[in-house]
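The complex appears here without one of its protein chains, the remainder shown in place.
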Amino acid sequence: MPEKKKRFIAIIGSGQCSAPEAELAEAVGRQLARRGATLVCGGLGGVMEAACKGASSEGGVTIGILPGDNYHAANPYVQIPIVTGIGYARNLAVVKSAQAVIAIGGSYGTLSEISHALQSGILVIGLNTWSLSRNDQPDNSIIPAQNPTEAVNKALSLTAHQ
Amino acid sequence: MPEKKKRFIAIIGSGQCSAPEAELAEAVGRQLARRGATLVCGGLGGVMEAACKGASSEGGVTIGILPGDNYHAANPYVQIPIVTGIGYARNLAVVKSAQAVIAIGGSYGTLSEISHALQSGILVIGLNTWSLSRNDQPDNSIIPAQNPTEAVNKALSLTAHQ
Amino acid sequence: MPEKKKRFIAIIGSGQCSAPEAELAEAVGRQLARRGATLVCGGLGGVMEAACKGASSEGGVTIGILPGDNYHAANPYVQIPIVTGIGYARNLAVVKSAQAVIAIGGSYGTLSEISHALQSGILVIGLNTWSLSRNDQPDNSIIPAQNPTEAVNKALSLTAHQ
Partner (left out) sequence: MPEKKKRFIAIIGSGQCSAPEAELAEAVGRQLARRGATLVCGGLGGVMEAACKGASSEGGVTIGILPGDNYHAANPYVQIPIVTGIGYARNLAVVKSAQAVIAIGGSYGTLSEISHALQSGILVIGLNTWSLSRNDQPDNSIIPAQNPTEAVNKALSLTAHQ
C-alpha cells in the first residue's frame, strides 16, 4: 500500500509583523502540522516565526531556508535550518520547495516570493496580502482565503493530486 | 574635474512580447543610449531583445544577465553577456545592477524583478505594467510613465543624485 | 536541562560513483544516523544516494539540497527535498547547512564544495578524495580519514563544541 504523499507547504510573510498577522500565521502553522504537512519558510522572525511556533506546538516539522551565512539567524522553532548564503535569492528556494504557498500580509519580499511561485506554477493562497492587476485588468492568480482553516484546506485539497 | 557618474538603467519585461511592447522597449533603449546610460537587462528575447536593439542602434552599451549556463542564449544585441548559472535567481542581479528599473508589460518574472527592486530601494518606473495593492490599499511605489520619453526622463532625473 | 545540540553533517561526492565509493558512503550514512546526526547532501545519485540509503536504513533524517527546479530529481531516500532552482550555486548551501563535511571521492563539483566549506571555516574530512597544494606547498586543511568510522568520529568529535 503506497504511503500517502507528504505535503510541503510554505508560509510566507514579513520578518516583522503585526499581532493579528502573527495570530493568523500561528494558526496556519498549527493546522498544517495537525494535518501532517511539513512547513517550509524563510526561517526568520515575524510571520515565519509565528508559523514555526504554531507548527512546533503540534509536533510538526519546520524547515527554515535562510538568506545568510549561518544558522544562528533562524528563529527558535526552526528544526531544519538550511543555510543558503545567497541572500534574497533564497526566496526562490522557499517557494520551489513547496507544493503550495500561503501568503500572510507581507511586503515586497513576500511579493517577490508570490511572483516566483506563480512563475513556477506553484499555487498561492492569500490571507490579507497583495492583490495584483496588470494593464488595469485584475489578475486573480492569488487564491483568496478568509481565515486559516480555509487557507489550509485550499492548500491541501488543491495540491492533493500532485 | 570629476567624471559625470555613469547611469545603469535596467529594462525588464517578458521574453515573449507583443509588437507594441517591443516598440516601447526599443524606443526606451534608444533614448537611454542617446543620453549616455548603460542598459542592463536579462539578456533574452522579447522586451529584452527589443531594448538592446534600440540601445545598440544608438551606440549604447548593453549588458545581458543570463539565467542559464552559456552565453548562446543571449539575444544578438547583448554586448556584455553575464552568464550566471543560477536560473531565475538572476532576476535579483538584473535589478541590483541598476540605479533604476523601467518595467514594460511583463508577467510574473517581471513582477518578481519589480518586487526585488522595491525591496532593495531601487526606483521602478512602469509602462503598461503591473499595479499593486495590499490589503485592498493601493501601493503606488511603481512610478507610472505614459510613454518612453517620460519613462527615461524619470529614470534619469530621479536618480541623478545617486 | 538543555537539549543536546543536533548535528547536521554533509556528505559530498559524485552523482555517479564506483561501487567501493557507494559502500563507503552508505556506511558513513548509517553511522551518522545511529549517532543521531542529520544528513545533508546534494540530493542526487551516486555518493549522495548511497549516503541517504544508509542513513534511512537506520532511521536517520536525510536532507537533499537540489540544484534544479523540482523535487523529482531527488534520490528515493531523500526525506526533505529542498528545491533551490539555482543550479550548482546550491553547492554553497550544501556545505553551509552543515557543521562538518565528509568528502568521499568526488570530481570538480565536490572540489567546489570542499573549497566553499574551507572558505567558510567548516571542517572537511576526506575519504579517498582530493588533496591540495598551493604554490607547491601542501595544504593540509582536509582532515584525512581511513574509513567510515574514523570519518564519522572526527566529524562529530571535532564539532562537538559548536
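Every chain is named by a letter (A, B and C) in the order it is written, and numbering of its residues begins at 1.
One rule holds for everything that comes next: a residue touches a chain if its C-beta (ideal position, glycine included) is under 8 Å from a C-beta of that chain, and two chains touch if they have at least 3 such contacts.
Keep in mind it's a predicted model, so treat the numbers as computed, not measured.
Asks: Where the complex has a chain not shown, which of A:85, A:105, A:126 or A:148 is the residue touching it?
Replies: Counting the whole complex, the residue in contact with the absent chain is A:85.
Asks: Of B:11, B:50, B:63 or B:142, which residue touches the hidden chain?
Replies: B:63
Asks: Where the complex has a chain not shown, which of C:24, C:52 or C:86 is the residue touching it?
Replies: Touching the chain that is not displayed is residue C:86.
Asks: For chain B, enumerate the residues touching the unshown chain of the complex.
Replies: The list for chain B reads 8, 38, 61, 63, 65, 69-71, 80-86, 89, 92-93, 96-97, 120.
Asks: Just checking the interface: what residues of chain C touch the absent partner chain?
Replies: Spelled out for chain C, the touching residues are 86-89, 92, 105-109, 111-112, 114-116, 118-119, 128-136, 141.
Asks: Need a quick check: the contact residues on chain A for the chain that isn't drawn.
Replies: Missing-chain contacts on chain A: residues 69, 85-89.
Basically, only the chains that are shown with their structure count from here on.
Asks: I need the rotation angle between the copies chain B and chain C from a CA superposition, between 0 and 180°, in steps of 5.
Replies: When the C-alpha atoms are superposed, chain B turns by 180 degrees onto chain C.
Asks: Same or different for chain A and chain C, when you check if over half of the residue numbers at their contact belong to both copies?
Replies: same
Asks: Suppose chain centres are the mean of their C-alpha atoms. Which chain sits farthest from chain C?
Replies: Ranked by distance of C-alpha centres from chain C, the top chain is B.
Asks: Would you give the residues of chain A that are in contact with at least 2 other chains, written as numbers and ranges?
Replies: 86, 89, 92
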